[in-house]
Every structure is written in structure tokens, then in C-alpha cells.
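Worksheet: the structure to be examined is printed underneath.
Note that one protein chain of the assembly has been removed; the remaining protein chains are unaltered in position.
Presenting chain A:
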Amino acid sequence: MRKRALAISIITTLALTSCSLGSGSDDGAAGGGSDRVVLVTHDSFNLPKELKTEFEKDSGFRLVVRQSGDAGALTNKLVLTKDDPTGDVAFGVDNTFASRALKAGVFADNTPTGVPAGAEAFDLPGDGGARLTPVDDGNVCVNVDTTWFAAHHMTPPATLDDLTRPAYKDLFVTPGATTSSPGLAFLLATIAKYGDGWTDYWTRLLANGAKVVDGWEDAYTVDFTQGGGNGSRPIVLSYDSSPAFTVADGTSTTKALLDTCFTQVEYAGVLAGAKNEKGARALVDFLLSKDVQAALPDAMYVFPVAQDAPLPADWSKFAVQPTKPWTVSPEDIDAHRDEWLRTWSDLVSR
């Protein structure tokens, strides 16, 4: 018996030492020190390689990016690990989750240098750029398939109210507020517009055949008529930039309804207790630099906060931003999120 135990333990040791391919991808990330700066972010973060190299050359720090989950999961992870942060900088906490992170004391004070013109407009109300630095923004808007409405000789809807009219019965699809961040933004737009009457609005909306699905990719690629699949619904919840991706023969086949938008702003901030504070500040500055701001539309499908950053040609032509989006204050969102989502969930699952 002892012999077998011995044999097994020998095999174990052999297996543990020799077969691990995974250790090949370990580029010394476990070794600490201040020669590197660690960015924690969500799954949608994307920075072109040249820009990463540029940062590393200019600052002298190696940039390590750790990403997982969405903005909500990111925020909650930051809150849970605030006494022992997993990195130096966080990017991707948005205006719907920012209050929670600030209240928990996740972020340290930081005043970036070289803030581009126009960026202050996106400062989080109540923080004023003291801890969170706005990097990009985008609007969640109802989109319509203009070719579908032309083919059916119909006027497309324009407002939130229109979506409840019988003419548009069974034509709208949206991702859910509990499972998708654009879905939540749309719920907030309706709350901003209708106040306490939002539950009535949703009751009417659902009665008019609005379809609620899991995620944005479900709504857009499966149910929407212009999303690549063979969908049957010409009205979908998406972004103000989406029309720039449905361009055929020099025109876009879709349009964002600018009266239905809610702005999402993404922030970067230095984490309290960061091991490499200097590198962290340098990285936040870098995210505001001309090169990064100009790369944002193509890399992450969002608008730069810098007013003068150049936009891709299709964007400047077809991605129109709303002038007066709906807003809900971050404190209100933080205070009522639970109650709103529960009520919404009950409405939808009835």
C-alpha cells in the first residue's frame, strides 16, 4: 500500500513539474514591484498594441492589463477588494455604478494633467473630476431600420411614447435591464422621462408587444432586421454609434432616435492603495492623450471625451450624438437601483 502511495506521489510530482504548459504564458506577472502598472478593467476594454508600446516607452513602466466581466462586475470586484486592490488603475466604471465605488472609497484623489477640452462636461456630478476621470462616452438610443419603414411605407417612431402606439406593435426589441448594461440605460431613460409613471409606461410598452431578451447581441443580431441575422423587428435598443456600422452604398440603413437616449460615461481612476501610484497617474494621463482618444471609436466603439479628437469618416457622417439625452443622477441610481430593477423584473416576468 505504501508503495502505491509512493508511486502516485512520484507521478504527481512529475506531472506537476514537467507538463505544465500554462507556465509558458506566465510572463512573471506574479512578481511584484513598481516597474509595472496594473490596469483592471472590463471585457470590452481594447487598446491597440502600438499605443500600449507607446505608453511603456514614454513612462518606463510595463503595462499589465487584467480584464474580466462587465462594468457592474468590475465595480463590485473593486468594492470587495478595496483593502487589497488587484491593480493600480481601474478603467470602465460607468456613471450608473460610479457612486457605489466612490462611496466605498475605492478611488484615490487624482487630478490628471493635460485634460482635453470638452472632457469636464462629462465629470461625474458630485465628484467633479476629483477622483474619477472621464475617458469616453456613448449614448444608448433606440435604433430603427429605415429601409424597413420605407419598404412598408410607414413613418418610423421618434419618441419613447411612439413605441407604445399600436402602429408599432410587435416591432421593438430590447435587452433586459437586469442582464445588460444598455438595457439598464434604457430603463433609466424611461425613468428620467416618466418619473414614477415609468411602471405604467413599461406596462404599455410590454402590452404593445415589446420583446425583452437577454443581451444586446441577442436583440441586435437575432431579432433586429439589420443585425446580420434574419430578424423580424425593425426597432431595437442599441447605441448612437450603431448607424455607422450599417453603411451600405454610402448611406446607413439605420438611424438612432435622438429623443430616446441615455448617456453612459466611462471613467478611469487611481485605486486607493495602489502599489505603483506614479505609474497609475501616468496611465490615467495617457488615457486622455490625443492618440488614445483618437483610437477609442475604432477600438472600443465609444466617443472620445476630447472635443477635438478626430472621428472615423463613417462616424462623423452617420453616428449622430443627441444634444439633450435623458439623465438620472448617480446618487439616485445608487439609491434606487435595487428597487427599480426588482420592480422592472416583476413587470417583465409577469
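What we mean here is this: a contact is a pair of C-beta atoms (placed from the backbone, for glycine too) under 8 Å apart; a residue touches a chain by one contact, two chains touch by 3 or more; residues count from 1.
Note that in this section contacts and distances are computed from a predicted model.
Its record in UniProt calls the unshown chain "Thiamine transport system permease protein", which is the match among "Thiamine transport system permease protein", "Nitrate reductase", "Amino acid/amide ABC transporter membrane protein 1 (HAAT family)" or "Sarcosine oxidase subunit delta". The chain omitted from view is touched by exactly one of A:Thr86, A:Thr203 or A:Gln307, namely A:Thr86. Across A:Ser59, A:Thr147, A:Thr199 or A:Ser232, the residue that sits in touch with the chain not pictured is A:Ser232. Mapped onto chain A, contacts with the missing chain fall at residues 1-5, 7-9, 11-12, 15, 19-27, 29-30, 32, 40, 43-44, 46, 49, 64-70, 72-73, 76-77, 79-81, 84, 86, 100, 176, 178-179, 211-218, 220-223, 227-232, 238-239, 241-242, 245-246, 248, 298-299, 301, 337-338, 341, 345, 348-349.
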